[in-house]
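Structure first, then comments.
Only a single protein chain was left out; the remaining protein chains are all shown in position.
Chain IDs A, B and C follow the sequence of writing; residue 1 opens each chain.
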Amino acid sequence: MSTQARTNSPKVHAETAPKIQPGSTPSIVPAPVVLTDRPGHLAYYHWVRAGSEAFAAMLEPEDMAIQSMPDASPTKWHLAHTSWFFETFLLLPHAPHYTPFDESFSVLFNSYYEQIGPQWARAQRGQLSRPTINQVLNYRTHVNAAMEQLIATTSQSTWETIRILIILGLNHEQQHQELMATDLKHMLAQNPLSPAPFDAPFKHTPQNISPLSPLSWSELEGGIVSQGRDLHPEEFAFDNEGPCHDVVLQPYLLANRLVTNGDYLAFIQDKGYGRSELWLSDGWADVRSHKWAHPLYWRAQEDGSYTEYTLAGVQALDLSQPVTHLSAYEAAAYAQWAGARLPREAELEHATKGKALTGNFYAPGAIAPHPHRAQRDEAPLQQLFGDCWEWTQSAYSAYPRYQAPRGAVGEYNGKFMCNQMVLRGGSCATPHGHMRTTYRNFFPAGTRWQFSGLRLALDTPA
Amino acid sequence: MSTQARTNSPKVHAETAPKIQPGSTPSIVPAPVVLTDRPGHLAYYHWVRAGSEAFAAMLEPEDMAIQSMPDASPTKWHLAHTSWFFETFLLLPHAPHYTPFDESFSVLFNSYYEQIGPQWARAQRGQLSRPTINQVLNYRTHVNAAMEQLIATTSQSTWETIRILIILGLNHEQQHQELMATDLKHMLAQNPLSPAPFDAPFKHTPQNISPLSPLSWSELEGGIVSQGRDLHPEEFAFDNEGPCHDVVLQPYLLANRLVTNGDYLAFIQDKGYGRSELWLSDGWADVRSHKWAHPLYWRAQEDGSYTEYTLAGVQALDLSQPVTHLSAYEAAAYAQWAGARLPREAELEHATKGKALTGNFYAPGAIAPHPHRAQRDEAPLQQLFGDCWEWTQSAYSAYPRYQAPRGAVGEYNGKFMCNQMVLRGGSCATPHGHMRTTYRNFFPAGTRWQFSGLRLALDTPA
Amino acid sequence: MSTQARTNSPKVHAETAPKIQPGSTPSIVPAPVVLTDRPGHLAYYHWVRAGSEAFAAMLEPEDMAIQSMPDASPTKWHLAHTSWFFETFLLLPHAPHYTPFDESFSVLFNSYYEQIGPQWARAQRGQLSRPTINQVLNYRTHVNAAMEQLIATTSQSTWETIRILIILGLNHEQQHQELMATDLKHMLAQNPLSPAPFDAPFKHTPQNISPLSPLSWSELEGGIVSQGRDLHPEEFAFDNEGPCHDVVLQPYLLANRLVTNGDYLAFIQDKGYGRSELWLSDGWADVRSHKWAHPLYWRAQEDGSYTEYTLAGVQALDLSQPVTHLSAYEAAAYAQWAGARLPREAELEHATKGKALTGNFYAPGAIAPHPHRAQRDEAPLQQLFGDCWEWTQSAYSAYPRYQAPRGAVGEYNGKFMCNQMVLRGGSCATPHGHMRTTYRNFFPAGTRWQFSGLRLALDTPA
Partner (left out) sequence: MSTQARTNSPKVHAETAPKIQPGSTPSIVPAPVVLTDRPGHLAYYHWVRAGSEAFAAMLEPEDMAIQSMPDASPTKWHLAHTSWFFETFLLLPHAPHYTPFDESFSVLFNSYYEQIGPQWARAQRGQLSRPTINQVLNYRTHVNAAMEQLIATTSQSTWETIRILIILGLNHEQQHQELMATDLKHMLAQNPLSPAPFDAPFKHTPQNISPLSPLSWSELEGGIVSQGRDLHPEEFAFDNEGPCHDVVLQPYLLANRLVTNGDYLAFIQDKGYGRSELWLSDGWADVRSHKWAHPLYWRAQEDGSYTEYTLAGVQALDLSQPVTHLSAYEAAAYAQWAGARLPREAELEHATKGKALTGNFYAPGAIAPHPHRAQRDEAPLQQLFGDCWEWTQSAYSAYPRYQAPRGAVGEYNGKFMCNQMVLRGGSCATPHGHMRTTYRNFFPAGTRWQFSGLRLALDTPA
């Protein structure tokens, strides 16, 4: 675990989380800060793994079996796939006497690793009633026991090989924890019963709502700045975050906070969804073919107002909360309408460099992940982490001299460097401790089911 | 219940079923024979309804939630829809103080009754994790209690109105019991784990296998014969079985038994799936676009042999069992290859008139429904009922002077009289006591997921 | 050519056509009545073939190249395919020294004859800019010259073999002449310029419009009547018209004339397209998915009135003309709304038996085919032939003892006996001399681009 990761370690989160989420589940014990020895790694392993199961504990078996679109997988599949990752990349190569839980799982729960072998078709993940959730939880127990033994007993030389793979597997599982939340939300949102398996994050009462920060701008000078990080065995980062390299940034302005529901409502009321001149061509095509008229989970009421589906059920729309579940097209159209633009990836990285990695992140438990309003405070740049992923105008591409690792693990990031846009900063569904300033998330521009929003940027007037 | 129905009453089945299905669930108590009084009806109501729940008891929650194609619905949906039928057509109009279990169910579990109101889209029935199976079972309990009270306490004049609707609702539920089996089978068959929630119907041992009857033909004279039945308040039949009317039948021959897996294998080995001249044009298009090469649940093995997926898991292919899960196209191509033809609907009705309604029918329980081999006996026409629905060459159409009933119930049969072919005789998934000689089943010609097979016919040489 | 065909021979048409179509092209010389000798056949051959070219002469090269849907083929393709038929079934087997015009045409212009070989995909017929129309006309000239020589010089025994194939080929070409008109109309109707390559059939002036016949009914007794005809070498008929056999008809009533635009407008104004209870289930699905709200080529005007696209351009809707370009679903829904039903195939055949085969048929030339209003006269059953094909409620199926001919010619009719409904009587686009009382046309129930309408029927009150 990296130095930087230590600064945003669960200990730090443990300090801040209670203020944000008073009802969060105490069963999610923060991982130990120090990951230098094997027991530390094992504790961290169990902490991350338990987070996935804490999520499942809130759900019915049916909730975890159904798939609402090819992009979104059933909870049950995520729970199995994250175990498959450890089985495939750790146990089968490195645990001499390991017996797979079920041979057929090697195909069923391979996501996209072509070099490992065939995959059960992504769009068919919701066709499998078996294994049941109970069988999947048994699979997890089986893998956990074997991992425990591997960590405890493997030779030192193997340990040095596998340590980074274990950290990768846990970061991978954290990514899937975020997807469990967003995929489940997408599925439940189709249901006219509007299920609410989670508790609302808080009640807004006059006492606890401080007024929203007004929009203001921070000026950043730019110049020749460094982007990315060089990979280092002691500091975990994904391969796509490096190598560190120089880029030229012209002076720019960033808004102090995320765009809110209230801001976005003004765009809608100004007929933003009907004005082609605000939209990228592919975005306009999506607006028309999908009849987009508001963010994904807003629901127009007969009186012209909106409610919003959340994992805690349908809620009145809070105009001061960040707008979320936007595609990059909607984010860009909003920015165009507002006389601004989306930030570039390098601009956001530059602006966040050295900032504390705190924010509204996710602790799997009883509380629904949802973005929070910005606090009225003096910080010139709020909400840099957590709440909503921030769309950038930058296509996801390789940094200079980037090389994907060899072997199947190299498929993790590199092969997606086409037709995707970068998002930065993490969201309310990103687990605590998972974020870095160099972290690059990426999705196709039409993606709406992630907790994605935006912050405005401007060119500094010449 | 009709006189005819009495002759194939559950009492009769109770006598024959044990021979066939030694392990069948004793909890499925046959209904009383006499349906003339209210207690008799209530007992019959509970007997039919319990059959649905006995089926569900064999399954996991996930098995009942997933939908594998638009034509097939989740078990959970069937369990709810059959209750919706009683709620909509009996309780809401006739039970003065009835409170619906959940208002939203009126849309969610309406199948296709346009006059009742909107319907949750058929292809999206598997998108609903909620209501869970437990909630659906509570819904059933709620409806059952109200039905019990309605039957017990309603006025005599209302009783006379609703009695036939109750019988209709129970026949409707029996049709859905058949669909529960075939829809579940379709879903589980997609699963590479080949789940086996049911027990195999029997073990074939040298002792209990009598040799298969050789193919032989019965000659029927035809002439001007009557088809269908006039509807009568005391004898339940579906509206589409009447009115009774005359048709001209030329002399014809019928095979003594259903076409077997062994017969069909010879067609495959003679390249039947590759010879366009044997096929109807639409069938040939399906062969090519779906790459059909054998019946739906056969699985080609590397050595050229086949196994077959059943609700008791994958089995070796029994060549003496009737071939099943054929489309009408495959049935017609086989008949063409065999130098014969499919029977006409009126021919099969004529041939079965007056025959005992016994056969391999379905008693919901632990035993997987599956067609049985014909017995070597002296009966010139075996397997006329049960085992497999028999495809005919007759399009499903209105008999002369047929009128659909007024109101939503009139949507039950009449509006489907286009683009469907008639099947006759019932199958191993048709509940005991549900069949009649005039019974008309109908599906599009490309349908394969029902227990559908064929019997050969010939024109008597001139 | 049959006796019956002689009674509706071109000579007869030549007498009646001028009354109907004063501007019809004189270049379409009627064929000689007598087809007993080779010169007679050759003259008939040239007469039919010239009809196709007379149609093409009205069009631009682009009009003949474009395909507007998979069901409809470019004019150019029809002109080539009808020549391919003679090349494939007459010249290649029977003309010893025949050289194909272009080897590649054997695939390009095979429609659906699997036993001949592969076919250029139907949906891709409009992808071929080459051969150009000029090359296709050269192909026709090449085939005609070879056919002329074959007819003149082949041995008598071959002549006796091929004579019926020639007649078949010419009837086949006449069917394609009808399709040329309907396919072209479909393509041009997509064009916002509303091209009008043909002249309107007539101007309706006060002088030449006799009032429309009011609706009246003819009662027919039914009973055991014969249907179909036995095939006979001297009387051409398609194989599907036989064998002759008995059917039982209950007494029925037929309307005196086709349903008119005015009749149908009342159905629309009574919200017929919005009332699910009037529709077959598949029809209602089509109404909703295709947003059907009026016949195919009607165009709703802002003032609530309608115009109609014809091959002579957009015309005001003549309320007294037969409604046309209806699907069977619309025809059935209209009949349901009108308190009547569609006729059965056997009823229409029975009613027309022995009637003169005259009517508004098609003579390829400058005049647009279009249905005419019924004349006010004393005939109890008008418009039995020509104007519009009449949808029946009968699925297209094999008559008892029907056998498709062996070989590729056997694919002509038999393999389509599924998922199609029978239409009877011919239309304004059916060439003169092509119709018979036993003639069976068939299309899927959703088909709208043919000149299809309906006549009402009723059960005689018991």
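Here is the rule we use: a residue touches a chain if its C-beta (ideal position, glycine included) is under 8 Å from a C-beta of that chain, and two chains touch if they have at least 3 such contacts.
Just so it is clear, the structure is predicted and the values come from calculations on it, not from any experiment.
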item: Visible chains in contact with the missing one; value: A, C
item: Chain not shown: contacting residue from A:Glu103, A:Glu277 or A:Glu378; value: A:Glu277
item: Contacting the left-out chain in the complete assembly, out of C:Thr36, C:Ser104 or C:Gln403; value: C:Ser104
item: Touch with the omitted chain, as defined above, among C:Ile66, C:Leu150 or C:Leu220; value: C:Ile66
item: Residue numbers in chain C that touch the chain omitted from display; value: 60-66, 68, 76, 104, 107-108, 120, 124, 126-133, 187-188, 190-193, 195
item: Chain A residues that touch the omitted chain in the full complex; value: 112, 114-115, 224, 245-248, 250, 276-277, 279-284, 328-329, 393-395, 397-398, 400-401, 410-411, 415-419, 421, 444-445, 459, 462
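Note that in this section only the chains that are shown with their structure count from here on.
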item: Chains in simultaneous contact with chain B and chain C; value: none
item: Distance-maximising chain from chain B - centres being C-alpha averages; value: A
item: Rotation angle (°) superposing Cα atoms of chain A on chain C, nearest 5; value: 180
item: Interchain centroid distance [CA atoms averaged], chain B/chain C, Å; value: 40
item: Geometric centre distance via CA averages, chain C-chain A, whole Å; value: 62
item: Where chain C touches two or more other chains, by residue; value: none
